[in-house]
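These notes concern the structure reproduced below.
Only one protein chain is missing from this complex, and each of the others stays in its spot.
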Amino acid sequence: MKSENKHNWRTKLHEIIYEADTPAGKLFDVILLIAILASIILVMLESVSSIDNKYHDLLNNSEWIITVLFSIEYILRIITVNKPIKYITSFYGIIDFLATIPKYLSLIFVGTHALVALRALRLLRVFRILKLARYLGASNQLGNAIKASKAKISVFLFAVLIASIIFGTIMYLVEGAESGFTNIPKSVYWCIVTLTTVGFGDIAPVTPLGQFIAAIIMIMGYGIIAVPTGIVSAEYTKATSTKEKISDEEHEQLKTVVLNSQCCINCLAEKHQDDAIYCHKCGCKLHHD
Amino acid sequence: MKSENKHNWRTKLHEIIYEADTPAGKLFDVILLIAILASIILVMLESVSSIDNKYHDLLNNSEWIITVLFSIEYILRIITVNKPIKYITSFYGIIDFLATIPKYLSLIFVGTHALVALRALRLLRVFRILKLARYLGASNQLGNAIKASKAKISVFLFAVLIASIIFGTIMYLVEGAESGFTNIPKSVYWCIVTLTTVGFGDIAPVTPLGQFIAAIIMIMGYGIIAVPTGIVSAEYTKATSTKEKISDEEHEQLKTVVLNSQCCINCLAEKHQDDAIYCHKCGCKLHHD
Amino acid sequence: MKSENKHNWRTKLHEIIYEADTPAGKLFDVILLIAILASIILVMLESVSSIDNKYHDLLNNSEWIITVLFSIEYILRIITVNKPIKYITSFYGIIDFLATIPKYLSLIFVGTHALVALRALRLLRVFRILKLARYLGASNQLGNAIKASKAKISVFLFAVLIASIIFGTIMYLVEGAESGFTNIPKSVYWCIVTLTTVGFGDIAPVTPLGQFIAAIIMIMGYGIIAVPTGIVSAEYTKATSTKEKISDEEHEQLKTVVLNSQCCINCLAEKHQDDAIYCHKCGCKLHHD
Partner (left out) sequence: MKSENKHNWRTKLHEIIYEADTPAGKLFDVILLIAILASIILVMLESVSSIDNKYHDLLNNSEWIITVLFSIEYILRIITVNKPIKYITSFYGIIDFLATIPKYLSLIFVGTHALVALRALRLLRVFRILKLARYLGASNQLGNAIKASKAKISVFLFAVLIASIIFGTIMYLVEGAESGFTNIPKSVYWCIVTLTTVGFGDIAPVTPLGQFIAAIIMIMGYGIIAVPTGIVSAEYTKATSTKEKISDEEHEQLKTVVLNSQCCINCLAEKHQDDAIYCHKCGCKLHHD
């Protein structure tokens, strides 16, 4: 009976923590969301020295409270799940763990600045709570379009990188050190800044020839920015239009039918139409479930 | 009789103020448009101190004239409409009210600078006069495309924001205060400036590692700028291709008509227009079901 | 006979000047192209003070030679064409005239700087020689797509402008004069620079609130840059796919026919099929030219 009770207790907690269908589950998600956003705001405020000087203790204590909250949540998540190892090693399991430890680590590595990066990773937890992937993933169209475009865009970006290195080297030779192109890595950095149309202007060509080459790079960049956009938009158009077309127009033109995976017991022919009663290869009657 | 007369007077005014089909209605719209644009130019000129010093009285008086005009118009709009409450609480009703009050408020809150923002809102009234929504909304295709894309683009922009916060934190750690990355909010601001390819250059990385990470952020931004564009363009393609296949424009340009499958009993000519009464080949009367 | 001879002479010259099918016509075009490009380079070099100081006489004489050449060409164009008035008042006729006069005008208006703008307009003549419009116009697909998109993109750009004015006013209030936002027109200019992702950085927000609003403007701009691109790309997809579809697939589905503008003398019905012999409304015989 005790085990039963414990099981109920675990099931109920699991429902609250992992699901959002019950009022308690929704409340849990809202509190968690507030805690995460509060922790991100804390990280930001701590980095502003004027605020940190004034309210250091308040910020520090708030961070401790959030850390304790996250720790309890992490432990509860492990307890209430059936396969704790699977959870711990999952993407969100690792993010949850990394969200918990920064403050503990700060006790060991006193003054280690780099822990703020770990704390910023907490933001990734927002994705789980808001179930944002659902918006993108459910229909899977955008995901498919990006997946289909990934290889081509990668090669494309690689080509942009190679162009940046070659043009960066040329700009280094043309401009020289006095206008900021002090070495090739910096020139390549400038070239990427320019090709992506960001254009900081921290480094800018000053010689006529350098400005002429820069103009060519920019017009080139203007032309090639069209390519990845075109790829994604075409792939996405395809992904969204495939289903409709088949079901509507092409149904009559191409005479598309749904085939099931039935296999004729007589001739083992496959790919029968869903409404077929007899095998179209041997004429034998088909068996339905 | 008096009430009749009053009704006529109201109907006529309503026609002038709310419609643009009569000459008086068109004149009213043109005058209103000029008044709005004049009021916007006044706001701008007032903010230029050299002009304001010279012509302060002229600008001030002009603003009073426009305010009085807008006040009269606002009162007339309330009087001539059948459901004044509905108008007052409508979007354009509120805009009309906000367009009227800034100068009156300036009497109460002397020297309150913030009222110029209220006056800039007058620009929204231009939308009503030019009936701009008609261009976008009538066919509703662009509206539908944006509506269909909104959820996906929002999630996408949210992802951009999260990437900005995480990369902003990293850049803050890498670059440090001496190159402008004095705190995380500023770093995040820089990251958004970079990812959106705006690139002011007021803050720019100076360390090799910072420039390397910046290059990655930029190439990433270059790749992901393709996604929202692809979404809108695909949704818009879908929206326009569904309805417009037999659209108004093409109907007249290409003179596409729906032909029925009727067959003339006399000469057996086929492909008659759907509204044809006589056969276009032999002149014999067609029979309808 | 003399008149005949003159006519021949005119016809031949017309062929050389206006067409490019004969060797002489091609040579004429090449020489003209070189003269135009040379004149543009002259304009540019003259503006570089170090070059102008050294080679002023050479540049001046070259400009006179090109001006005389253009003058002769302009006179020949008028002589050899049958309707000179039509040519003179045509787009290219005006451009040809404007290409000729700057140097003559410089004798009258000594030291008038603004004439260089007139000389830069000569570049438009390159379009005629290279017959660039052919590449865009022949298929008319891109032209149709841009025409179809123009109204929507104009409204869109107008909305961007209004957003710029409203956000510009807000930024003027938030940032104030010490960071470059000295007046509203300048703030609006900054807002356009930011929304279009150009981002000069000559003016940049320095207050936290200003940077926050700037970030919102940028993310907004990032989202809306997708719209005009989507419109053009969708319209262009439609424009290129319309013909193929109609001629092939939809021919049978939608039963498209070409209708002429014939009007029945009996019932005045319009929109007859091109191969119709009898009116489809009244059965009366149709008259063909």
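The chains carry the letters A, B and C, assigned in the order they are written, with residues numbered from 1 in each.
As a working rule, contacts are C-beta pairs under 8 Å (C-beta built on N, C-alpha and C of every residue); 3 or more make two chains touch, one makes a residue touch a chain.
In this text, all values refer to a predicted model and were calculated from it rather than measured experimentally.
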item: Of C:I31, C:I85, C:L157 or C:I216, the residue in touch with the unshown chain; value: C:L157
item: Sole contact to the chain not displayed, among C:S47, C:N61 or C:S90; value: C:S47
item: Residues of chain C (touch criterion as defined above) contacting the omitted chain; value: 40, 43-44, 47-49, 113-114, 116-117, 119-121, 123-124, 126-127, 132, 135-136, 142, 145-146, 149, 153, 157, 160-161, 185-186, 188-189, 192-193, 195-202, 225, 228-229, 231-237, 240-241
item: Contacts of chain B with the absent chain, listed as residue ranges; value: 197-201, 229-230, 233, 237
item: Absent chain, residues of chain A that touch it; value: 151-152, 155-156, 158-159, 162, 165-166, 169-170, 172-173, 182-185, 188, 194, 197-201, 204, 206, 208, 211-212, 214-215, 218-219, 221-223, 225-227, 229-231, 233-235, 237-238, 242, 246, 254-259, 271-273, 276-285
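Convention: only the chains that are shown with their structure count from here on.
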item: Most contacted chain pair (by C-beta pair count); value: B-C
item: Copies chain C and chain A - interface residue numbers shared by over half, same or different; value: same
item: Where chain A and chain B are represented by their mean Cα positions, the distance between them in whole Å; value: 31
item: Chain centre separation (chain B, chain C; CA means) in Å; value: 27
item: Centre distance in Å when chain A and chain C are each reduced to the mean of their C-alpha atoms; value: 43
item: Interface hub residues of chain C, defined as touching at least two other chains; value: 197-201, 229-230, 233, 237
